[in-house]
Structure formats: C-alpha cells, structure tokens
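Take a look at chain A:
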Amino acid sequence: MERTVWIVRDHLRCTGCRRCEIACSLHHEGWIWPEASRIRIFMPFPGLEVIHLCAQCDDYPCVEACPVEALSVDERTKAVLVDREKCTGCGVCIDACPGQVPFLHPKDGKATICDLCGGDPECVKVCVEAGYRAIYAVEEEVNVNRKLFARPPLEVARDIAVNLYGEKGLEVV
Partner candidate 1 sequence: MRVKVLVFGELSIHLGWSLDLELEEAATIRSLLKLLSDRAGKSIKMDDGVTVLVNGSNISLLKGLETELRDGDLVVLLPPLSGG
Partner candidate 2 sequence: MPRGYTGKILDVDLTEGRIRELKLPWRTMEDFFGGRGLAAKILWDRLGDHWSEVDPLGPENLFIALTGPLTAFYPGSRVCVSGKSPLSNGVVGSTTSTEFAMELKAAGYDGVIVSGRAEKPVYLLITDEGCEIRDASHLWGKIGEETIKLLNREVRELLSKPRRGLQREPGFLYIGPAGENRVRNAAVMTKLFHAAGYGGYGAVMGSKNLKAIVAKGSGPLPEVAAPETVKILWREVHRELIKRDRMRRWGTGYGGYYVAADTSSEPVRNWQEEWHDERRFGGPNFQFRFWVKPYHADFNCTTSCMKISCIKTGKWKGDITDMPDYEMEAYLGPNLGVFDPEGAIHLSAVIDNLGHSGINIGNTMAFAAELYQRGVLTEEDLGFKLEWGDVEAFDRLAHMIARREGIGDILAEGTYRAALKIRKLKGVDVLRYAVHVKGIEVGAHGIRSGRDYPTPIGYAASPQGGDHTSTTRDGYEDMAWSVFGDSAVVCSFCFHDPLIWEFARAVTGWDISKHRWCTEHGRRIITLQQVFILLGGPDVYWDPDKDFDNPPRFYEPLPSGPYKGMKADREIVERMKREYFKVMGWDERGIPTRETLQKLGLSYLDPPLQEMRR
C-alpha cells in the first residue's frame, strides 16, 4: 500500500487566522483571494472554526460522478485533479462529495479542489510555522478513514460547539 501525503485537520486548534487560505491562494492564484482558496475555514459562530478541505476519499465519489470525466486522481499524490478545459461547471461533483467540499471558482466557475500542491502543501507550512498545527502533513497509506473527514461544516460545527460550550453549544449553530 503506498504512502501519500495527507493533511491532518484538528478544528479545535484552528484560531481562525486563515493564513492557510492566504497561502493557498497565493500559490494557486498568485494573489490573496480567500474565496478561491482550496482550503476554506467556516465559522458559523465565533470559536467554531471548521477546516473544510478535500480528504482524498479512497473511493473518490466526485471523480466517479463527473459526467465529462474532468476529474481524475493524481498517480503519485492521490489528490483529485481538475481538468479545467473539460470542466463545464455543472457542480455534480459538489453534490457527490459527502462534505460538499468542491466549489466553483469565483472567476471562471470551474470546479476547484485541493491538489495537495503536488505533494508539498503550502497551507500546512504556515499553520505549523505559526505553532498552531491545526493542519499538518503526514505520510500514510490511503485508507477508508479519510472519507470520514469529508463532512458538511455545519455538522462538524455542531460537534465542536458541544465540545467547547457544553449544552450551550446545542443552541449556537
């Protein structure tokens, strides 16, 4: 079983600084563009920062679902790749994803999904540098557990809310 880079995500450690979004958009777009960042921090309530990011599900439902075969899996990194020429912006991949992680690019409407920066993700660098380690990279075998991290952010937020705020957490999302 090959080992690939995977981004561990610990929502409880996320400070909401969103430097990951800045680093990602600097790398992929050349400028600071949070809404074009492949990693997206949701915050339905203060303190409930949720790291929303492709988890490279082992069965790749998004790739399977794409009607024009615009999505594929990178041989080496196992990240999802989007062929922007083929992509029609239909959004089917978004519905197929258990966490609705992909989104259409704010400028050209093409499906946008984390490609792990080719195996050396930029986002984790800034988070680890800052000492938060809310996200960090590990090398491990592809496994079924990855899919468990593709969850709708509001669902995750409800969990975090109870963890942080106890019973009050049931009310805030």
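Just so it is clear, a residue touches a chain if its C-beta (ideal position, glycine included) is under 8 Å from a C-beta of that chain, and two chains touch if they have at least 3 such contacts; residues count from 1.
How these were chosen: all candidates are chains of the complex that A comes from, given by their letters.
In this text, all values refer to a predicted model and were calculated from it rather than measured experimentally.
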{"item": "In-complex contact of chain A, chosen from 1 or 2", "value": "2"}
{"item": "Footprint of candidate 2 on chain A - complex, ascending", "value": "12, 15-19, 22, 25-26, 29, 31-36, 40, 42-47, 52, 90-92, 94-95, 100, 102-104, 106, 109, 112, 126, 129-132, 152-153, 164-168, 171-173"}
